[in-house]
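Could you have a look at this structure, given as structure tokens, before my questions?
What you see is the complex with one protein chain gone and the rest in place.
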Amino acid sequence: MVLMILRSLKIMDEAKAPLSEEVIDYTGAKLGMWLFILSEFVLFGGMFILYAVHRYKNPADFHHASKELDVILGTLNTIILLTSSLSIAVSITAIQKGENRLSMVLLMVTMALGLVFLVNKGFEWTTKIGHGIYPNSPTLLARPKGEILFFGLYYVMTGLHGLHVLVGICVLSVMLILIAKDRINQVHFVPLENAGLYWHLVDIIWIFLYPLFYLIT
Amino acid sequence: MTSTEATESVRPRISFYEDRRGILSWILTLDHKRIGLLYLIFVVAFFFSGVVLGFFMRLEMVAPGGTIMGPQTYNALFTLHGIIMIFLVVIPAIPTTFGNFFLPIQIGARDVAFPRINLLSWWLYVSGAIIVFFSVLTGGGPPDTGWTFYAPYSLRTTVNVPLAVFGVFILGMSSILTGINLVTTTHRLRAPGMTWKRLPLFVWGIYSTSWVQILATPVIGITMVLIFLDRFFGVGIFDPTKGGDPILYQHMFWIYSHPATYIMILPAMGIVSDVVPVFARKKIFGYMAIALSGMAIAAMGSLVWGHHMFVSGQSDFADIVFSLLTFLVAVPSAIKVFNWVATLHKGSIVIEPPLLFCLSFIFLFSIGGLTGLIQGALAPNMHLHDTYWIPGHFHYIIFGGMGFGLFAAFHYWFPKMFGRMYNRKIAIRAWTIILIGFNIFYFSMLLLGWEGMPRRYYDYLPQFRTLHLTATFGSWILIAGLIIMFGNLFHGLFKGEKSKDNPWNGATLEWQISSPPPTENFWKIPVIRHGPYDFKELENNG
Partner (left out) sequence: MEIREEGHPSKYSTYVLVWMGLVTLTALTYTIAVRIHPGGWAILVALAIAGTKSSLVLNFFMHLKSEKLLIFKVIIPLVMAVFLVFILLTFSDVAFRGVVK
């Protein structure tokens, strides 16, 4: 399934050629990607609605549970993802200017930052699980209902987000290969731009996840 | 002749069927017309399987008590009937078949914006269907929750809910990608001169639908994921023992599933809007009103989902708000009905099967809509919810509306897609039988519900016996009519007379190219100089 997503993202921009040369509708390709991004916003939006309802009903429990998250690690992860957005944005500008090597280096930086984000997330999760806090654990079930819900939402939302980061890293690695093969270059770069849009989407979702889970006061 | 016809007749006539052969050239095709047909084959096959399930359901319900099966089987049957009909037939049917096949042609394009994504959508559809069928055969057996998978029962029942909801998730992905493809196609690939106001109303219908697909489907996507995660990891968001809220599940489910009903009906309305002018030989009355009312239905239809939940335990305030909004959404639908009737008024009516299916659409959809208003009012809803009134209502809308719209499309576009014609007399007879059977069957359901017969019940009190018998009898007439209709179409497919390129004298672009169309549709992309229903223009130039 991941492979299908990768392939579809990679080839999304190639419109069918009208009997003669290969003509690519750059704006059309971008529009398609934006529409996909809208659907992703709604996907996560659904979970934000669930979060809002459960927080509304259990404000104290949410506050209490939130204190158990590592706010320093969360803030660090936010900065990491924001920086990765910077690196990919610059990477795209670089390729538009014909600076392929710079573009590739910045792509690798983006991927590395994404990996660090995931490693940090991994630490957070394993720490919690080590303390017996995971869905359906006896420790968690003994706690007040609001806290059970907080951690349920925490795992599902950050988990789904993390999965999107992982997919993003895979997509970027494909882009890296395509630049190396000159299939993406100064003349034809819309796949990279679309991959960038996806990466920024993942960043924006985290921009909201961060305060809602780590900064509940 | 229009300039398009002049150019097209010069070009050698190789249809898109002949261009490449062999099964791989079909299942790995990038041609929107082939993909449309691939979808059509499966949609029709799934429709048949849904009808068979329905047949056995009605057979069981012909008498009180057990007739041919036990209660668990019955629960599984109505669940599967719903899942198959909703997710595998009615939601995808028109956009993926006729939408794929005709939208590009009607806007003057060679294909959709993303042909490979189109193929991916079809493969996801088939995969989703396979997964759903596996849920029948494996694990604890087929789901028995109803197609609505309400929590907490869906979290606890030992049957194969996870596989079924995973299948629904995959089908949702297919739907979203189709929506993305068709919106982008409409924005970017219109031929020169094909302004938004010259688009056929079928395109407007598909366009509005596609927005709903993009913006509403992800909600059911995440809801299905959450059911899955709750069953395997005990996350608890909808589970009251963990502080979760089952009513919240219903909100999330219906936030998609109500707009899904508009995904079902808007394309069918688009078909009616295209067909009626052709057979009234008259421009559509109120083009912009129909185009924009479709967008209004898409928008307002996303605000009414709570009308499925009046008795669920949601707040009284929400009840009132949703009831009010439900009444408002009837307005744009009514605008369409008025405009279709106004188009027919003083038109030169040509009685052909496509028109007959459209006329009955208008009648049956109106009954469906009016019954919807009755149940949208809070006090009646208390009595009617979860009775047979509800399936009576939605079969009028979905089957009488969308289904008949689909059948109209079959009969309208058949000569264009296959280059042959079916038997007109048999088509009209089949239509008559279907219409009679349909009303005997589903009107009985409305009456049963009014009398208080609960839905999704395996057994019932003796007072309901006559109406159930009538309904089952009606279902047999309906099925007989369907068999004749499909038999006629299949016969026409293989043995029908070759048809002209424009047997109905339509003015939209698909009628200006050969039947069946060539690969890439147009030798030269046409330049559009008139609207989609300018019959006078066409006749002047021809």
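Brief remarks on what is shown
By letter and in written order, the chains are A and B; residue numbering begins at 1 in each of them.
What we mean here is this: a contact is a pair of C-beta atoms (placed from the backbone, for glycine too) under 8 Å apart; a residue touches a chain by one contact, two chains touch by 3 or more.
No experiment lies behind these values; they were computed from the predicted model shown.
Put simply, the missing chain touches A, B once the whole complex is considered.
Residue A:79 is the one among A:60, A:79, A:119 or A:180 that touches the chain missing from this view. When the omitted chain is restored, the residue from B:119, B:173 or B:215 that touches it is B:215. What subunit A contributes to its contact with the hidden chain is residues 21-27, 31, 34-35, 38, 41-42, 45-46, 48-49, 52-53, 56-57, 71, 75, 78-79, 82-83, 85-86, 89-90, 92-93, 96-97, 187-188, 190, 196-197, 200, 203-204, 207-208, 210-212, 215-217. Hidden from this view is one chain, which touches subunit B at 187, 215, 219, 245, 247-248, 251, 255, 302-303, 305-306, 309, 313-318, 320-322.
Assume only the chains that are shown with their structure count from here on.
If you average the Cα atoms of subunit A and of subunit B, the two centres end up 34 Å apart. If you check the complex, the residues on subunit B that touch subunit A are 30, 110-111, 113-117, 120, 123-124, 176-177, 179-181, 183-184, 187-189, 214-219, 221-223, 225-226, 229, 233-237, 242-245, 248, 251-252, 255, 520, 525.
Residues 4, 7-8, 11-12, 14-16, 18-19, 25, 27-28, 31-32, 35-36, 38-40, 42-47, 49-50, 53-54, 57-58, 135-136, 141, 144-146, 148-149, 152-153, 155-156, 160 of subunit A are the ones that touch subunit B when the two sit in their complex.
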